[in-house]
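Here it is: the structure, laid out below.
Removed from the display is one protein chain of the complex; every other protein chain stays in position.
Chain IDs A and B follow the sequence of writing; residue 1 opens each chain.
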Amino acid sequence: MNEKKNLSLNENTAFNKRKIKDKAAEYVFKLGGFFIILSIILIIFFIGKEALPLIKKYSLISKDNEKIEDIELSKTVEFFGDEYNNVLSIIQSNGEIVFYDINFKKLISKAKLNLIDNEEITSVVSKENGKKYIFGTSTGRVFIGTILYKTSYTDELDRITEPKITFSESYQISDSPVKHIDFISNDEAQTFVAIDLRKRIRVLKIASSNEEDELFSSNQDENAVAKLYDITSDLGNSIPTDIGIYYNGEIIFVSSNKGRIHYWDIANEIDYLDSRRIINAPITKIEMLNGRQAIVAGGEDGSLSVLFYSQNNIVKVRPLIGHSNKIVKLYKANLKKMITSIDESGNVLIHSTTSSKELLSFKINDGFLKTAFATKDRALLTLDKNKINRFNFDIKHPETTFETIFSKVWYEGFDRPEYIWQSSSGSDEFEPKLSLIPLIFGTLKGAFYAIIFAIPIAILAAICVSQFMHPKLKGVIKPIIEVMAALPSVVLGFLAGLWLAPKIDKLLLPIACFPILLIILTIYMPKIWERVKHFVNFKKEGMNYLIIGAPLIIIVFILSLFIGNSLESIFFNSDFNAWMYESFQIQYDQRNALIIGIAMGFAVIPIIFTISEDALSNVPEHLISGSLALGATKWQTALKIVFPSASPGIFSAVMIGIGRAVGETMIVLMAAGNTPIMDFSIFNGFRTLSANIAVEIPEAPVGGTLYRTLFLSSFILFCFTFIINSIAEVIRIRLKKKYAEL
Amino acid sequence: MKKNGSFYIWLTGCMMALSVLLVSGLIGLVMYYGFATFWQKDVALVQLKNNSYIIGEIKKKEINFNNDLTVQLKTGNRDFYGVDFRWIKDSEIQSISYDKEILHIERDEWGSFYGYPKSFEHKDKKITYNKNNKNEFYNLINSSLKDKSSIAKKINVINKKIGEINFKLSELEKEKRVLSRVNLNENKITKLDEKKLKLLNSYKIEEKKLFENIQILNSTKLVVSDIEGATKLLTLVNIIRFNLPNELTLRGKISLYLSKIWEFLSDKPRESNTEGGVFPAIFGTILMVLIMSIAVLPLGVIAAVYLNEYAKQGKTVALIRICVNNLAGVPSIVFGVFGLGFFIYGIGGSIDTLFYQDNLPSPTYGTGGILWASLTLALLTVPVVIVATEESLNAVSKGIRDGSLALGATKWETLRNIIIPTSLPGILTGLILAISRATGEVAPLMITGVVKLAPSMPLDGYFPYLHLERKFMHLGFHIYDVGFQSPNSEAALPMVFSTALLLILIVIVLNSSAILIRNRLKLKHKG
Partner (left out) sequence: MSKGIEIRNLNLSYGNSKALNDISLDIKEKQVTAFIGPSGCGKSTLLRCINRLNDLIDSVTMDGEIKIDGIDINSTGYDVTTLRRNVGMVFQKSNPFPMSIYENIAYGLKIGGEKNKGKIDHVVEESLKQAALWEEVKNRLNDSAFGLSGGQQQRLCIARAIAIEPTVLLMDEPCSALDPVATAKIEELITTLKDDFTIVIVTHNMQQASRVSDYTAFLFLGDLIEYDETKKIFLNPGKQQTNDYISGRFG
């Protein structure tokens, strides 16, 4: 042994292998560990990122223009685009409808409305999503044009659209040129409403027969009843400025230069209902929103107002701010609740009508002749002398702002602002109501009831186990209580919803009696123990609570069932729940906060118990001995020395318990009734953020507003629990330090 | 009284006792109902005062809102009555007896049948039932059931072949689509068509065989009648099991009980998850847990080793530790949302566009599946593993570390030979706790790939054997689904209890073993 060792650098290859392995391991662990921690951070960023577009600012994506050849654009009355922005329909004043293909930059075809000499088209509107054009002429006639688009594909898979327009018979609505025209068709009638050059308002109702074709029959007189009304006088001195028709075709609105809106019921004959002053300036434009329950009115002063019509009343709900010049055009969006407004200086603003947030603003070039809003809500088109300009945008989430998520919003069909969560309904024209407040309320309510059930039981049990129990017994009892933590919450939820809820529904009063009787029992416990303790020999401290206490608790429980039932049949006619409802209007839902409190309590008790017990047990021995040595009783020591010392730990335990209660999903899903209402009563249900996510996200379209709002709620949940847990952890570490110093 | 505070001490004692009662009460409740599900009770023949009769198992007795005592009977025979259960007032009952002739049949559809046998025809024997040929009658049925099981095996084989053929057919279709997209030569396509023809032919042959076998089963006919005399024809296909409930001895009942428990654990569900077994859910849960463990173990251990052994200890590392700990407290649904957005729509969507274009717009990986669900749960439980691993790494004394290094071992060698092996029990504890958590979690799984009834298992006999994109069943979700989304919740309730019992038992066993290992560890390291 002990040959001379060479201390110089070793060239042994086996040795190098070891070095390489060591270095490799180092890289693996460093990279791996770093990667793991990064991915944990990734989670929160990803969730936040998915939620962010909700509050993103929008801007124009692009602007482009195409030259339009062969068309005398100065003669254009109006123009419209088709669904795919391929075909423009340019309505010329001479009755020509020019169909122009934007992509191929050429004329497709022309159609001609049968006008008399010198008759010109003076107004046109597009109705039924671009399926019908309603024309008003200089001689006071009106026509309906119905358009069919035939699409076919070339060999190169390019789309060719061929429009075909068929015109109806004309109707005489006035003897003076039609300046504004509106139209609606329903099962009962087809109704035209027009304002002519002489400021008269005419309504023409043509009662429908079954076949729409009959409208196109040659002889107007053969048709069933066509009635013409003149309602100008209802306006008094005011001058009408624009027309709107309610979605069911039964109410018409006319705005005036005195800032008022007048409305009539046209379901049977025409009855003037009333008028409301909206603004102090002339109203220049009114537009019915998609869904037609809301109206937007634009004024000469640049004001925009969102109005709801309900029960023969118009209510001004909110203003949309941004313009200072006269509003000349309003366009509703077809798919979302947005309104585009253009003022006379060419400023364009797009607002959300639910949240009144300004979504986009831009300016269109001077010298524009006409404008049109693209059907899929993605572009504004303008026509100037020889070209068509397109302003492209994509507003993905107009419905949400910080306000709509967190404060009260006045939704269509309601009479005042509310906090509502209702993400969808059957109809297409539904206004999504995405306030998170009812859900946050539900989350806190659930956590609250769970905590008040759990805290007394858990903390008092922890005090018992840590202070008044023999270590061996503690070694048995502690794991038993901690088993509760392992129970899957789906089992707790199922028991709560399917077993507990029906039972408590029938046994509410007896269950309410139980705590009271339990306290009474506890008062007499010491006396009972005095008598009994001579007969039993419990070697380990704490056994008495279990062996004597447990059976007595069971007896008290049975007793309270008995007493409760008797009370119920004597005083409350055997139905306490009904009595509550009749006397106090308190509704009892089978699945409610009481059930959740108990079920979530099961989940939260072991957490608070374990951490509190740890904190209480770790109070340094010498403090306790010191107190006892001074002659204090065990209880005094526990109350005055141990508990205060451990209180940061207990506080930390409660925080973690709250965190758990806030995040619980399955129990709530199965036993909370799952309706997003805001009510403090313990007897009805609620919906929490977490249960809401579980229920809604499978059906939410990827990237849509609902989807992102659910990500936002996940983000909120994450942050909330993270912060609570961090506070708890910091407190716990401080406590450890404190104990170490003692 | 106040000074020695005995009232308060007893208050704490009572709360402790209450907690223990709550735990044991809950577990006891689940055990009681869970175990009772499979016990065959006597079937009562109830004569009502209006002289009509009802047969059924007496399930519960309750006082309804009119203060009448009512009895719930499980009458079965849903195809006869429309419902499985009936409530009758105790006051309407004239007498109850337990007729030994009552026959109970478990069927493949319409649930249980309670009634009387009329005649039985099998192969070439036909017996009309009367009190005297009882034994002969039932012996014949028993032997026919044995025949059924061998035919059932044949049918299984045929079904498997049919499944293979279908699979090959769909692969062929895919190939054709790919080829036609790339516009290759006609030759290949004709070859494929030839193959397809061959497959279709063998399909027809197998189908015929299947049909023949089912015909055989259908040729056995059992005619039964219910208490009111309405008759029904049942064939071997319908009969799963039969017994004479009131004639069973204790031994008989026990063996029936055990066989039903075996069916519960090994068979597929029937009757929209209200009867049969939960084997696919057990299998799905185990498979998912396995995949999750493969992901979480290296992730957790590497991260813990990094934090404890390689990272510079200081405020940053302490902060990271707090973050990791807190992650354990984040609601599980948040992880589910992340799994949905990032794994499924994000990565899964990209995988689909890159590798599974032919299947689009039907998503392959761009929708929930066992892979994504397992990864989501791995992320959820990784903090548990990290904390447990760090705890055990820390417990390895500094002296031993220094000793190894002083002998000239590299850091990696010290880790590999001394530190990690010593920490293994602790790492195992962490893994077990992670598994226990994963078995019980449902919320994140609901949105990442668990379904009520999976059309096929994620592990089967066809390449690549492990289909990570398939959806699967899970015990916890099963409880939620059967309990709350079942059309027939009364009938489903016993099954839910049994499934809940199974789940609780698994979780308790896992947790207890983790605690035991941890305690053993503490003793070992005292040396």
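As a convention for this text, contacts are C-beta pairs under 8 Å (C-beta built on N, C-alpha and C of every residue); 3 or more make two chains touch, one makes a residue touch a chain.
This one's a predicted model, so the numbers in the text were calculated from it and none came from an experiment.
Looking at B:Ser255, B:Gln357 or B:Ser397, the residue that reaches the missing chain in the full complex is B:Ser397. When the full complex is taken into account, the listed residue touching the unshown chain is B:Thr422, out of B:Thr274, B:Thr422 or B:Ser436. In the full complex, chain B contacts the hidden chain through residues 312-313, 397, 399-400, 402-410, 413, 417-418, 422, 524, 527.
As a convention for this text, only the chains that are shown with their structure count from here on.
The touching residues of chain A, when paired with chain B in their complex, are 18-19, 21-22, 24-26, 28-30, 32-34, 36-37, 39-43, 46-47, 50, 456-458, 460-461, 463-465, 467-469, 477, 479-481, 483-484, 486-491, 493-495, 497-499, 518, 521-523, 525-526, 529, 542, 544-546, 549-550, 553-554, 569, 574-575, 602, 605, 609, 633-636, 639, 656, 659-660, 662-666, 669-670, 690, 693-694, 697-698, 702, 710-711, 714, 717-718, 721-722, 724-726, 729-730. Taken together, the chain B residues at the contact with chain A in this complex read 1, 3-24, 26-27, 29-30, 65, 67, 298-300, 302-303, 305-307, 309-311, 320, 322-327, 329-338, 340-342, 345, 379, 382, 386, 410-413, 415-416, 436, 439-443, 446-447, 476-477, 479-480, 483-484, 489, 493, 496, 500, 503-504, 507-508, 510-511, 515.
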